[in-house]
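What you see is the complex with one protein chain gone and the rest in place.
Chains here go by letter, A, B and C, matching the order in which they are written, and residues are numbered from 1 within each.
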Amino acid sequence: MSLEPRPLTLSSSPHAFAGDSTARIMWTVVAALAPATAWGIYAFGPRAAWVTALAVAGCAGFEAVFQRMRGRPVTVSDGSAVLTGLLLALNLPAASPWWLVVLGAAVAMGLGKHVFGGLGQNPFNPALVARVVLLVSFPVQMTTWSAPGSFLADGISGATPLGAAKTAVATAGVLGPAGHVDLWALALGAHGGSIGEVSAIALILGAAVLLWRRIIPWDIPAAFIGATLLVTGAVWELHPDRVLDPLAQILTGGLLLGALFMATDMVTSPLTRKGRWIFGLGCGVITAAIRLWGGYPEGVSFAILLMNACVPLIDRFTRPRKFGWVKEAAP
Amino acid sequence: MSAGRTFKRGGVHPPGEKHRTAAVAVEDAPLPERLVVPVSQHIGAPARPVVKKGDRVLAGQVLAEAVGFVSVPVHAPTSGTVRRVDVAPHPMGTPQPAIEIEADGDDAWAEPLEPIPAPEAADPSVLRRRIQEAGIVGLGGATFPTHVKLSPPPEATIDAVILNGVECEPYLTADHRLMLEAAGEILAGLQIVLHLFGLERGWVGIEENKPDAIAEMGRRAGDGGWAEVVPLEIKYPQGAEKQLIQAVLGREVPSGALPMAVGAVVQNVATAAAIHAAVVRGRPLVERVVTVTGPGVREPKNLRFRVGTPVRHLVDRCGGLTGDVAKVVLGGPMMGLAQHTLDVPAIKGTSGVLCLTRDRVRTAPAGPCLRCGRCVDACPMGLEPTGIAAAIGADLVEEADRYHALDCIECGSCAYVCPAFIPLVQSIRYAKGRVLSWRRKRGR
Amino acid sequence: MIEAVLIVGGLGLVSALGLGLASLKFRVEVDPRVEALEGVLPGANCGACGYAGCSALAKALAEGAAEPTACTPGGAEVAGAIAGILGVEAGTTVRRIAVVHCRGGRGVALDKGVYVGVPDCRAAALVGGGPKLCSAGCLGLGTCERACPFGAIHLDGAGLPRVAPDRCTGCGACVDACPKRIIDLEPDGCRVHVRCRSTDRGKAVKAVCSEGCIGCGRCAKACPVDAIAMDRGLARIDPDACVSCGRCAAVCPTANIDDLVAGRCKALIDEPACIGCGKCARVCPVDAIAGERKAPHRVDADRCVGCGRCAPVCPAGAIRDGDPIPTSVETAA
Partner (left out) sequence: MAALGLLFISAVLVNNFVLSRFLGICPFLGVSKKTETAVGMGLAVLFVMTVASVATWLIQRLLLTPLHLEYLQTIAFILVIAALVQLVEMVVQVTSPALYQALGIFLPLITTNCAVLGLAVLNVQKGHGFLETVVFSVGAAAGFALALVLFSGIRERIAVADVPRPFQGTAIALVTAGLLSLAFMGFAGMV
């Protein structure tokens, strides 16, 4: 006789699972950011490590606090807060004062995430919400860039190539020396900027893993980068003396970090492939527009937030074609 | 890349897990001492019992008769004495009326239905009646009465008959073995179905993970071209009716419609074999092949059993359970029903007995949806499972309807891929019920 | 100054003319009563009336498609207001409240196994009928609690729903929400309930639940007014006939029957005050009151079940509480 194992598990079908989990996805993305983080710490020194640690710990801490306040299980171990913290840190200048980082973590977790009910329910990318709140509230601290290699990171030197270009055009009307950028230095990460955005190579390396593991879709980065390239390229053709060349546009600022790691955030990007293309294109066009004509030198964060806001509508109008429906009824 | 045809949208690739039993020949399960034969083993009106406690019955004798058109009779699986006509455990979970038979061990058969040795000369209405009399239902697991499927309304034109030998559910090999061991009967069944519609030519869809079955069926079908064996790419749910029709014929069954809307009829291979047995040999449907498998079973096997045999009896025949079984499923892992006890009867629709060990059973609670979109990509019906689940979770029935919850075929692909462990199929099944009652209420 | 007046006046005139013309073209008949009706309805949109929310009911009321008493949660007050607006007579409404017919909470009714899935009774019922071995039992996942628009239902420690009678409006949202159909609306007057819906045999019930109705029939025998009928092994109390005497609860061997009456007393007639009208005798369900017309009546204390129906009908106020009747709980203790 077969002894009955008691009690048996009762659940609806299916009874087999692909094996991926939220925690695994989050931690994989965290791991994929390791090269960019490492480069940031190498380039900007221990100060960058301190900011990173503070942001990560801050987000994890606030996540726990807010979850406990709501009487929900604390899910710091799923890695989502750690990921937000890491992304926030990578978006901050290495010279950020401690209070800026902690405030950013609080804003990311509070206003960005838990006000909306926590993981999966926030319409905007929490790290970007924090970055933009800090940027408009503390523009000086948020744009005090350190030059890589200045291991003291005291905020005396360094402007981002985009910032330099904007200032040059604003003051002299032409790029002048600000137009001479070394593409290789940009790719490697030897220029000013926030901790995680400077090294294109490190970012691409990490994103390659995510693309291969299908954790991020390729459509969003492709559309995002493509659109930026196209718009800035077209304007560069007309005014090469006032606009950085399109390749430099891709390699500078937060574009790669944004396109590969922020715009691809599952929670705040569209569900379907068509939607992801629209989303990516929108991000690219807005980024280019802000960079070319806006008051801010960099537009990636704003662009992604703006497109985040469009996601519900995009989803609504890019429903997948249902099987057996020749023509989709009104959405 | 696979050369096989397949359906266009969605689908997943769960590990096959068929190695345990694919090479194990079908074995007859010995008769149990007691059999519990539910009167409801099909979709439609439950059969009405015509025997009472104490009656002697012979194998093949009618125990309960069909009630109406969408219903089939239930036959005695072996000879013995009726011990009880009462509610008894049922694979669906809630106890249902059943006839309990104490087997006498003789397995004496009643007079068979009159054999029709030359079905190609018989009148289609006679054949359809025979298929109902024999209690034949779809053996793929849906258990829809076969004669109903074979009786389209006069305005429908059927021009394609497809036999479903896909067996896309992981673990299961019952149809695979049947195609290897009874290819002739299956094809004879196909011939009868083709005759019913006055057709010359049919298709047999088989996934490419069964090359031996493809070869065997192809060999038996011969060169006449009347039965085309179609190799299909390995992708779940290839065996779902609408997906199979699209894979084989390239036709898309409209939402809410039956396959006959595109002129197609799909029958499982085991059903075809049962049709052959019922027509040519006059045998009612009282037995089928089941795959008893999973990491929790000592010696996984393909067993031919009599309807009403307790699952416990089948598991015992396979060496019993290993220690840490945590879930018992009737059917396959993607669409099967979890059981709370082994004391349920295996019935006409039981294609598998799957015993999963603790390490394969998920008990972690569901997390919030990450909107990763994997369920949307996986859904073969082009639905947004997460949208339906979220809508019904917030009690927005109308919203769930707008998401076309009713189109869901409950294949399980969405929940299979969900990294947040959300029981999407259960949510959607629930949503379907709510949408239906909401529509009824609105219609009022 | 004059220009100002002219300009503003002229603009007003032009607008008024334009609007006047437009209103001729775009005329819509609105029944002003609809708005008034919406005003008196509770606005909870509970759906108890069978319409999609209060405004839908208001429309139906104005069209005469619904009765003034259609809003059960609103009770007599709202019905009166509606009748006033519509200018009709309001019917009477009997106050009904939700009653849960199961006491198979945790530790009382056995589970089939470990349920993993959507934490909702209706969804859980789709997984093999739900995680309880008793197929008629409460699944305890709180769907009724969430369905109640008035916060009148809460799960207790054993996972069983408890109805707060003062908050329940009898809207029936929980009745529709329960997949096991174990919640009914019953007249508020009936305070004794069979808390089981299983029609299984006694043995089968005992195997899965220690407090289910096993169909022994003792309650039916004990009932002085024949309000209990045995239906396929399940006792059912007819709430209209029940006098809430609690005798059934006292004899139930599985303590399944709930007796919500706090304390009962035998009726006692103050003989000098009795005017001998006989009203009390007519309402007594157990014929415990007798007496000659115009002469003082007496209560047969052995027969009296303490239902309390006589006291309110006495025009002389001559009936008061006599000896207390021990409740079933005290009997059990």
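Here is the rule we use: contacts are C-beta pairs under 8 Å (C-beta built on N, C-alpha and C of every residue); 3 or more make two chains touch, one makes a residue touch a chain.
Owing to the predicted nature of the structure, the values given are computational and were not obtained by experimental measurement.
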*Could you run through the displayed chains and say which ones the absent chain touches?*
A, B, C
_Going by the contact rule already stated, which one of A:Gly258, A:Gly299 or A:Gly324 would touch the omitted chain in the full complex?_
A:Gly299
*Sole contact to the chain not displayed, among A:Leu10, A:Val129, A:Ala164 or A:Ile250*: A:Val129
*Touch residues of chain B, complete complex, unshown partner*: 368, 390-391, 393-394, 396
*Touch list for chain C against the chain that is not drawn*: 3-4, 7-8, 11-12, 15-16, 18-19, 22-23, 26-28, 55
*For chain A, which residues reach the chain that was dropped from this view?*
70, 111, 114-118, 121, 123-124, 129, 132-133, 136, 286, 289-290, 293-296, 299, 301-303, 305-306, 308-313, 316
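Simple rule for what comes next: only the chains that are shown with their structure count from here on.
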_Using mean CA coordinates as chain centres, what's the gap between chain A and chain C in Å?_
56
_On a C-alpha centroid basis, what's the spacing between chain A and chain B, in Å?_
48
_Junction residues of chain A, two or more chains touched_ = 7-12
*Which residue numbers or ranges of chain B touch two or more of the other chains?*
337-341, 362-363, 423, 426, 429
*Can you list the chain A residues touching chain B in their complex?*
1-5, 7-18, 20-22, 24-25, 75, 78, 117-121, 217, 266-272, 319-326, 331
*Report the residues of chain C in contact with chain A in the complex, numbered from low to high.*
111-118, 126-128, 131
*Which positions of chain B touch chain C when the two form their complex?*
87, 92-95, 337-341, 362-363, 365-366, 423, 426-427, 429-430, 433-434
